[in-house]
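Structure record follows, encoded as structure tokens.
Every protein chain of the complex appears in place save one, which is left out.
Chain nomenclature is as follows: A, B and C, assigned in order of appearance, with residue numbering initiated at 1 for each chain independently.
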């Protein structure tokens, strides 16, 4: 398998010069032009998301509806142009199109076009906020990405335990909800099993809207149990994630063994064995 | 004591061939037939639970009440037949009947029959959802079961500490609830001590429905203390479970047994038995 | 200083025989009589607490008011007699009277007498529930007491950190509450600073009754910050307690050093050095 560097060189050389130049500006943030492009892009994203939000407020739409509508279309056309340029200048358009950022870039423009046929969908444009994740690259926040990776790793390592936990919670809320439907009944707001399951979730997660709440003595006693259970089992995912993070974060001990005394457990920055003084 | 393997062989040989065959299909998931049976079973469980849920929605029952009623009876009869077959083909019917899955299988059919005399109990059929735990066996998710066991072990190891914690919480809510009953009184919704204890649980677990909330200055000051206490002591079970999980997950006890005294539980870095001093 | 054993012997010998006998029955749970006394006592406590609770329910009081009143007085007189007997048979009455259990025993009878002059205070009798802590001694649940001690130790070790945390939270809710009072004002339910502080506590602890909630855009934006802060800083006490528990629970390594190889870190149950095999 060829190294990424080679791959990149090759891509460069087979590209037309303008495509290589464009690629550098649009996809990278090393050159002043590239960085400037990304900064302008992030500004556009923020303004466009803000526009969508303001458009959803009745008072604003009534007064500035047409202006907001135009801004929306301008940004959509801009982002559409950018998307096409990205497809043109990248080495493998398909690979980009199905990558995380490629999909987000596409989803960020579709809703405006769809809203021509299906009014209301333009509010889905807020998905553009996801494009802002590029900010990490612009600001050269490699450290932040590293931290994010560590977190993702810890979560991934505990995904099976979390799945078992969620499966248990799901089973519990189905049973608790149904029991409450039988105990309280429709006259106290528990009008159906799905609605009672919704109540069980609201209660177990300790959200507690209060839009549905038990009225009978038995219902209150039973929901007390549900609450205490919900209050307590939050300890389980917390424990899982904490232990996993503790292991992921602390794997900084070198695997080197001292040639002299065979001692292990040296720090990664050690150059001499801390027990016998021999060079590592 | 005979090993399980022997026990199984013997069971096989004393069975009529059709019973052995049936046992393989119904109870195991190694053969294509056995796996197919379990997949169909899980499908039936899901559809039947869905039916019970839909039946609880007034609008659905009004329109498709008779259809849902028929589906319910068909699945109940199917599951009853399955339960009888299980009893017939298993080696020790009684042991199965009182096992976890055996009890669930029985509870999954009883409510329909009871509902003939006691309308409303058919909603308890959602207990069928527990039968779905078999899914772990079908998908050969041994890893998941392993993870579940680890979690169960960690919780079991900390059961005494959790009991002490729950006992403390129980005592606190009784006292807090009664104090609030005296402070606020019936005119502010705290109509009785049990109801005030219900409020104390809703508050300490940070659920906070808002169906009962303090109205007087003293009551609000006092409930502020209850809230901060509830907010803070969640740290206790979380701490307990985290520490226990940390120990359960990372227990790196060697599987070596001492040749001299047969003692187990040696550290992985041990070279001599810590009980009798013999070399490992 | 004399050992506790001597102290006890002496107390025994200087007591009249009936006092020694009474002390054994009332204060200890080793003899059948002593155990029987405690079991009866716990039964009485539970029934009397239940009586107080039922008495607070209007419907019950209307129907069985006089009966409940009589039961209350019977138990109060019983517990008063028991309290006097305890004072009589114990070696140092004053020391018992100011001990934890002594104070609880007194508080468990006072409210009934006070209620003669100040109606309503009889509901404070639920403090009797604290007497039930004796249950740990009856059931010889030394292990539970040990676990409780471990928990108490961990909490005590982190008391200063928790104080700093609570001080920070207290300062924050005062400032947040006052800001919301200025932002929202009385017309939206934030009628005074103390009430706004109450709102801040309800929000930061994620209880969220909803009896007071922000109505203005600025108020909602600001309270979003309060919520996320409250959601996040729960991590702080949890972290403190978990780390402290982790240290308290895991102090099980012997301080013994091997005479032969000077190795440390042996388990408390080890009799031979696990590295060189020498006797410890």
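Heads up, the rule we're going with is that contacts are C-beta pairs under 8 Å (C-beta built on N, C-alpha and C of every residue); 3 or more make two chains touch, one makes a residue touch a chain.
Since the model is a prediction, treat every value here as computed from it, not as a measurement.
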Of A:57, A:74, A:88 or A:217, the one touching the omitted chain in the full complex: A:57
Full-complex touch with the removed chain, picking from A:110, A:162 or A:221, is A:162
I'm checking contacts with the chain that's been left out. Which of A:69, A:101, A:209 or A:222 qualifies? A:209
Contact residues on chain A toward the hidden chain run 49, 52-53, 56-58, 120-121, 123-124, 126-127, 129-130, 132-133, 143-144, 147-148, 150-151, 154-155, 162, 166, 169, 194-195, 197-198, 201-202, 204-211, 234, 237-238, 240-242, 244-246, 249-250, 266-267, 269-279
So that we can see where the missing chain sits, which residues of chain B does it touch? 206-210, 238, 242
Which positions on chain C touch the chain that was left off? 160-161, 163-165, 171, 174-175, 178-179, 181-182, 186, 191-194, 196, 203, 206-210, 213, 217, 220-221, 224, 227-228, 230-232, 234-236, 238-240, 242-243, 246-247
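In this section, only the chains that are shown with their structure count from here on.
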For the copies chain B and chain C, the interface residues, called same if over half of the numbers are used by both and different if under half, are different
Going by more than half of the contact pairs matching by residue number, which of B-C or A-C reproduces the interface of A-B? B-C
Between chain A and chain C, centroid-to-centroid distance (C-alpha), Å: 42
Based only on mean CA positions, could you tell me how far chain B sits from chain C in angstrom? 30
In chain A, the residues touching two or more other chains are 206-210, 238, 242
